[in-house]
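Showing subunit A:
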Amino acid sequence: MDRVRLATVWFGGCSGCHMSFLDLDEFLIELAARVDLVYSPVVDMKEYPEKVDVCLIEGAICNQDNLDLLHKVRARTKVLVSFGDCAVTANVPAIRNQLGAGNTENVLQRAYIDNAQNNPCLPKCEGIVPALLPRVMPVHEVVRVEYFLPGCPPPASNIKALVGALLSGATPKLEGMQLKFG
Partner candidate 1 sequence: MAAKTLTINGLQISAEEGATILQAADEANVKIPTLCHLDGVYDVGACRLCLVEVAGVPKLLPACTTKVVEGMEVKTDTERLRKYRRMTLELLLAERNHVCAVCVANGHCELQAFAWSLGIDHVRYDYCFPKWSVDNTHRLFGMDHNRCILCTRCVRVCWHIEGAGTKNVSGRGGHARIISDLNQPWGEADSCTSCGKCVQACPTGALFHKGSTVAEMERDRSKLEFIVTAREKKQWIASD
Partner candidate 2 sequence: MIATTAEKKQGRLRAALDHASGDKRFKILEAHMKKFQYRQDALIEILHKAQELFGFLEDDLLLFVSYKLKLPPSRVYGVATFYHFFSLKPQGQHTCVVCLGTACYVKGADKILAAIEGHSKIKPGETTPDNRVSLLTARCIGACGIAPAVVYDGAVTPRQTATAAVGQIQKWEAA
């Protein structure tokens, strides 16, 4: 059987979902035997590769970089999984949406000026700091998503249930408490 090309990406989120992924413990070893981790924050790969089988997406879509990469991910991946509440619901990163349209300046002001202890200044360097989107979005609002794994973070057991099913070629079926938001 061919090895599955697995990727994980990290958009607007706290990386807690990836931490939970690392909590898979011995299943990680089983996983290593069956997949190639072709792109992930935990491996050193600069460009999202072609022909990825499964990609776990952590985080909400907050800025232009997230958006560009997400479109690339969608184009190059067979199965997308919204991984954790930020990807599924936009969650905490989207709290800034409550400030209304055109909130990006306010957000930056609050983060980099009002709350700054030293050297308050707005990060505006072209090409270094990606532009914030007017509105933070869950992944499925931007591209088609095959599976959803809610939770903040999703417990490792749920990750195992979903990824395990995908690797065995079955349709993942999470139910009950496995779907709990938060």
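Couple of notes before you dig in:
Here, a residue touches a chain if its C-beta (ideal position, glycine included) is under 8 Å from a C-beta of that chain, and two chains touch if they have at least 3 such contacts; residues count from 1.
In picking the candidates, the idea was that all candidates are chains of the complex that A comes from, given by their letters.
Keep in mind it's a predicted model, so treat the numbers as computed, not measured.
Only one entry among 1 or 2 touches subunit A in this complex, and that entry is 1. Only residues 82, 85, 88-92, 94-95, 97-100, 135, 138, 140-141, 145, 147-150, 152, 174-182 of subunit A touch candidate 1 when the two sit together in their complex.
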